[in-house]
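I am attaching a structure below and will ask some questions about it afterwards.
All protein chains of the complex are present and in place, except for one that has been dropped.
Chain IDs A and B follow the sequence of writing; residue 1 opens each chain.
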């Protein structure tokens, strides 16, 4: 599949934002310290930036961005529509929470925990919808892999979590549990992606050309002439081919960025808490970059069944 | 609306005979011609006279070499590909805007370009490559099954067929109601063992392809009436003599 940067930025940036929302909501639900709450709240507000940037970026991909409001209508069947709706819906609790900046910390009263829970769940659901946009597409077998949705969660939580750590890390309360969690997450993600890559490398398409052409099973067909000698929408959009050489190199880079660096950062923070903020800042940036590379590969390496015709 | 309507009784679609298709691209160009000026037009062409000409086509004709089997020789296969107007098409259900829809009346799958935001998702969801995005127009396009021909009463009845069917010089293309088992197209499918493409994906395509008939190279000899006995007596001095006494009249 053609790796469109608008979609890559959309999924990675919004993932980061939702990740932050999830982490900060959970933190706000569980912590009692006022400063720390203020930090997390501020971060939660700020996370709207990557979320909005991601969403805006996704509209860049559209042929008719001015009509994007129409995308809210088909939630019954369309994961994209659901994702759009939820993405907007998440702003309701967020706005409410944000209103405390104006009306005072206690203005929400007993609603606050519910709103935080809503934001966290909404964010999770949005990330899930994003994943499902891809994971539901039968013509792209790679995306039907069982780690696709978990990996979307993983990237959101990892990039979001690292960003949270970078912003809220305090040498006096080094949050070992969270650091450990992030470390585990990075490792798990690495394992998951490696499995994904291994499987798609092995995985022949589940459908063969004989079936695509209506031939008797097992009859072998090779392309004699394409319909058009030059490129067309299908060959550029779905027929994107990435040289294996590049793909291996990029996978390594992605792994190093989204797993290697964060693991090192976590270890470093555990051992030298003084370097925590810096380590997490670097790790968050690297993880995001790694996510972007991973997402690029996610598209570039996925083969669409229509390529059976080419 | 991207919720699929209840299955219609009428299932309009195409039946394409791969045994007579000569790969002439007539269907592809007539499709382009009709639809450029029809409800789904324009079918915009970029770089029309330059490098990388890149246009919207609803129908494209592929050619393949099919390898021999122990009983069949290798063949060249021409294969036109357009929308199959699937019964359960994900191209419709993935659409966030309702621009993609399947007509409740006859099952034709269409794009309402006024609603389309050009997200391309439907094209990703179609395994058959039947959707064509136009960057210039910013919307998705696809085969309309010539809906603006087949019901058009300003067109003489016998011509109320998709442009590609009308044009096909070998008459390899047929249009009709595949929901009606008695229709001509359904009968043709039954007779010739018409097949759907990639049925395992569950899209339930309506269109059918009629496979190439078995090639008859060597084996006709066996079927031919007893091979003639060699009549020429080569030992005879002049083999022509056998015609000497032939009683012919004019």
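Rule of thumb we're sticking to: a contact is a pair of C-beta atoms (placed from the backbone, for glycine too) under 8 Å apart; a residue touches a chain by one contact, two chains touch by 3 or more.
One rule holds for everything that comes next: contacts and distances are computed from a predicted model.
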Name under which UniProt lists the unshown chain, selected from "Formate dehydrogenase", "Sarcosine oxidase subunit beta", "Electron transfer flavoprotein subunit alpha/FixB family protein" or "3-isopropylmalate dehydratase small subunit": "Formate dehydrogenase"
Among shown chains, those touching the left-out chain: A, B
Candidate in contact with the missing chain, chosen from A:14, A:73 or A:235: A:73
Sites on subunit B contacted by the missing partner chain, in the whole complex: 1, 3, 5, 19-26, 28-30, 32-39, 41-55, 57, 63, 65, 67, 73-78, 98, 101, 103-104, 110, 112, 114-115, 136-137, 147-148, 151-155, 158-159, 163, 166-172, 212-213, 215-218, 220-221, 224-225, 227-232, 239-244, 246-250
Subunit A residues that touch the omitted chain in the full complex: 73-74, 76, 222, 224, 227-230
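As a working rule, only the chains that are shown with their structure count from here on.
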Inter-centroid spacing, subunit B versus subunit A (mean Cα positions, whole Å): 40
Footprint of subunit B on subunit A - complex, ascending: 1, 61-65, 67-68, 70-74, 76-81, 84, 133, 136-140, 206-207, 211-216, 219-228, 230-234, 237-238, 304-306, 309
Touching residues on subunit B, where the partner in the complex is subunit A: 1-4, 18, 23, 25, 28, 52-57, 60-67, 69, 76-77, 79, 81, 90, 92-99, 115-121, 123-129, 132-135, 137-140, 195-202, 209, 211
